[in-house]
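With one protein chain removed, the remaining protein chains of the complex are shown where they sit.
The chains carry the letters A and B, assigned in the order they are written, with residues numbered from 1 in each.
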Amino acid sequence: MSLITTLARLEAVSRDRAQPAATVRHRHLSDRPLVFVPLTTAGEAGAPLGALVGTDRDAPRLLVVPQPRDRDLRFAFLAELADVVLPYVDSYGEAVEAAERTETDPETGKRVKVEVELCADAPQLIVPSRAGVELVRLLGRSMRFRRTAEEDPQAPFPAPPRVPLLGRWLTHFGERARVPGSSLLLAMTDVLSRHWATGQSSLEDQHLGALLAWIDPPEGRGGAEAARERELARDADGQLLYPPAGPATDPAFDNKLLAPAIEAYDRARSALAAAEDGVEADARLGELTAAERRVRDLVESRTLPTWRAVWQGLDLLRELPEGAHVAERWTRDRWSYTGHRERVLAGEPPQPRRDDPVTAATKLATREREQARLEAQEALDDPLVMAARRLSGEAFAGEVTDVVMTWTESRRPSPRPLVTVRTDDRPHLAEGARVYRSSNGKPQTAELVAREEDGGVLVLRVLDRMGRGREPEPGSVPEKGERLCFTLFEHEPRGGAKLPDPEETPWTHGGPPGEEPAAEPADPVTEEDIL
Amino acid sequence: MTAEVMSDVADPGAAAALATEAILHDTLHGSARGVVVDSPPGAGKSTLVVRAALELAAAGRPLMVVAQTNAQVDDLVLRLAEKNPDLPVGRLHSSDSDPYDKALDELANVRTSAKAADLAGLDVVLSTAAKWAHVKGVEPWRHAIVDEAYQMRSDALLAVAGLFERALFVGDPGQLDPFSIVGSEQWAGLSYDPSASAVTTLLAHNPGLPQHRLPVSWRLPASAAPLVSDAFYPYTPFRSGTGPGDRRLAFAVPSDGSAPDRVIDEAAATGWGLLQLPAAHTPRTDPEAVGAVAAVVRRLLDREGAAVSERFPDAAPLTADRIAVGTAHRDQAAAVRAALARLGVTEVTVDTANRLQGREYDVTVVLHPLSGRPDATAFHLETGRLCVLASRHRHACIVVCRDGVTDLLDDYPSTEPVQLGTVVKFPDGWEANHAVLAHLSAHRVTWTP
């Protein structure tokens, strides 16, 4: 943690309110995000209990699994979820714009520019916390290998038609969320903590309610006290007044409220099944509906506060102006969405259980590049982030005190102005080191020629972006009196070399995959999770 | 032949020669696609690489050499040219400005280029893994040598392994592991985890490859090899190539009785010195500790040291270029440099463990990674970091540290996550740190600056 952030946290303690950790918003926010507040059943991997989902803050769709161990009810939940998520995801597929992409020509092997269509916008999924992102991945994994009756008439428990497709999309959202700076799937606690420093630890910041209490405390209340209440306060029955953002529920809720309600539901269902005539069945159906209603109410009561909290977080974030590079990063998310959509439409199989060596290495390389890009862009967009880089000696700001024109000694001399900068910062710079500044939105490179007066005066030679002629283009050379900020890190990190194709996996990494890779099998079904 | 058998050979020179012969035999005449060599600090890794390259070239088998940094590549080129000035060598370099050591331009048989095609047909072509990864569409080399293979990441090997048919992998498993700036947990446990070391992946996929180990450290003196071997290489021990008394350090100017002088004398006599400052929680650039490091270096120079060794039986002067200071962090290195400059010392190397890997000095002064810290972190406990810092010297190592590190280690939480399917890495940072501290405590000089 940078000392600047530490200081912000301590200020937050002292002022009893969260302090800014950013001056602009560093993540893209959609005009129409899909908010997803899920709950799971304790003790079982990815067994949903219910969720609130939707794009309208005033009209969330409540989905409930009244008996989480019943596969049919679980499938019904997932099918309903697909009915909400997939149309939303698809709605961004129609509007496209023309774009260029570099591809390898299969005939010549050359890299060529191809005209392609890029979706003009992309869907955005918002979950309350990091655990929610994990659940999205888990749900994706649990669904994408399912077989529908259409795909496999022999499947013992066929999934509803759109469930495997939902699994593929949730998997895509989950994988994309691992890319630094991406915004297709966001955890509200992460985004809020990026922009505000609270007076509690980052572990405690994982509680969305408590985090919001620090950022936006109720009228007349202090952050610390309000956060503590959100975290711990219980009613007379021992139930949390502010249920956790999930997806796990509080054990007291499970044991005192949920378990009896589910038992009642089970009893009502057995009773209905045992009904001997229509009249009895009607009465018992009424009881079953009431029992189901009870579970639904419980699920709603635990999700609604979090649903509201997520929207409150969105309101707070929208008040911040968007960082200058946010749109550029969102364009990468749009590429990601467009690409996955194309793969789905082309009938490609679902994402495999495990990445092959080449895919894993490619993903790691992409994420490292995006991490470097994110760090650079956030610093360029936000003086508070740049302040931390200046403090750590990775950047410096100062005033130009002198400019001397010099030229290269080649046959066609190019300008190499010497720029003297006075700074109070203490960059970790050795002679000959490269530094970069943003000039008309493009990075301009300079090198350190000399350092004087105890390091506070730096003489830099500007190396590029001054045009082709002998005289530099107007505005391309810093001027005396100008205040500049140079970074020691590159603004646009370079990517590494292209990796071999998976078919050419070398012997050190297991060699090429076997012949035609068999389709990933579905997960085996077990009897136990049927009532 | 196993390494265990070889280390039973009494004479270290003979043991090392036997190991080298076995390695070269497997490399030149073996049938396996890969040969792995573990080399502890100063065991003659570069010598082995140069010799293997020369013998492969002499046998008419052109080869490529993969190293991890430009400095390592340049160093190997210079060593090759020194051993055989007539050997046609290619140095493949990047298209950045100033991509290689200008000294290479002086060598008649070394051709440099940014294009692999320009270097086709040369006996040996050397470059970094990053540059080799850009080479496409060439006929694969029949042989390769991969240097510092334990510091190379699996994904870097994936990018270059298509360029060669078989390879000799050489490296030091005890030094700093490669790392990634983003999370890579999702691949943990996979044999080809891209963030793992190249050797881990190689051996996971090719478990039958012959593995050798260089059994003798020619750098570390008899006073240091047992400690470094026990603390950092518990399952692959090595020994010193020199005996007690073979290396001596003496100073013309006698001690003035100050703590720096006393710790210098202790280190000169025993190979180790611990200059202990009073316990305190300090920022990383603890001015007292930094000052103590600088004071020790200043006195090392002022006292006109002379180092007697098998290389210099008549003693070589302990000059600034034979001394280095090692730290954990860059800002600490910067603070030490500034403190040294104030004392008029500018020629002494001051660097972090990462940058000192592979380097060698007569005397090193180390600012202990845990000195003055309020808390220990995984970074500071990383065994490779301490191992690098404690194994750069030919004569003596002086550690500057605040008291209280033992308590710090005891309070260190042990809540490490465990990934299924990954191999447990030994030794544990806690154990290694304790072993080193316990040893150093016998060479302690306390000081209140």
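Assume a residue touches a chain if its C-beta (ideal position, glycine included) is under 8 Å from a C-beta of that chain, and two chains touch if they have at least 3 such contacts.
By definition in this document, contacts and distances are computed from a predicted model.
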Name under which UniProt lists the unshown chain, selected from "ABC transporter permease", "Secreted protein", "RNA polymerase sigma factor" or "NADH-quinone oxidoreductase subunit I": "Secreted protein"
Which residue of A:L272, A:A372 or A:C485 touches the chain not shown here: A:C485
Contact with the hidden chain (one of A:A45, A:A98 or A:A430): A:A45
Residue of A:P87, A:P218 or A:P251 in touch with the missing chain, whole complex considered: A:P251
Sole contact to the chain not displayed, among B:A10, B:A108 or B:V424: B:V424
Residues of chain A in contact with the chain not shown: 1-4, 6-11, 13-14, 20, 23-24, 41-46, 68, 138, 141-142, 199-204, 224, 232, 249-252, 254-255, 258-259, 324, 353-354, 379-384, 386-388, 390-391, 395, 397, 437-438, 441, 485, 523-526, 528-529
Hidden partner interface residues of chain B, rising order: 185, 188-189, 280-287, 335, 372-375, 377, 407, 410-421, 423-424, 426, 428, 430-431
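Keep this in mind: only the chains that are shown with their structure count from here on.
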Mean-CA-position distance for chain B and chain A (Å): 39
Residues of chain A defined as touching chain B within the complex: 178, 180, 354-355, 357-358, 360-361, 364-365, 367-368, 371-372, 393, 428, 432, 496-500, 504-511
Parts of chain B lying in touch with chain A, wherever the complex brings them together: 33-34, 98, 130, 133-134, 136, 154-155, 157-159, 161-162, 180-184, 186-187, 190-195, 198, 201-202, 205-206, 330-331, 334
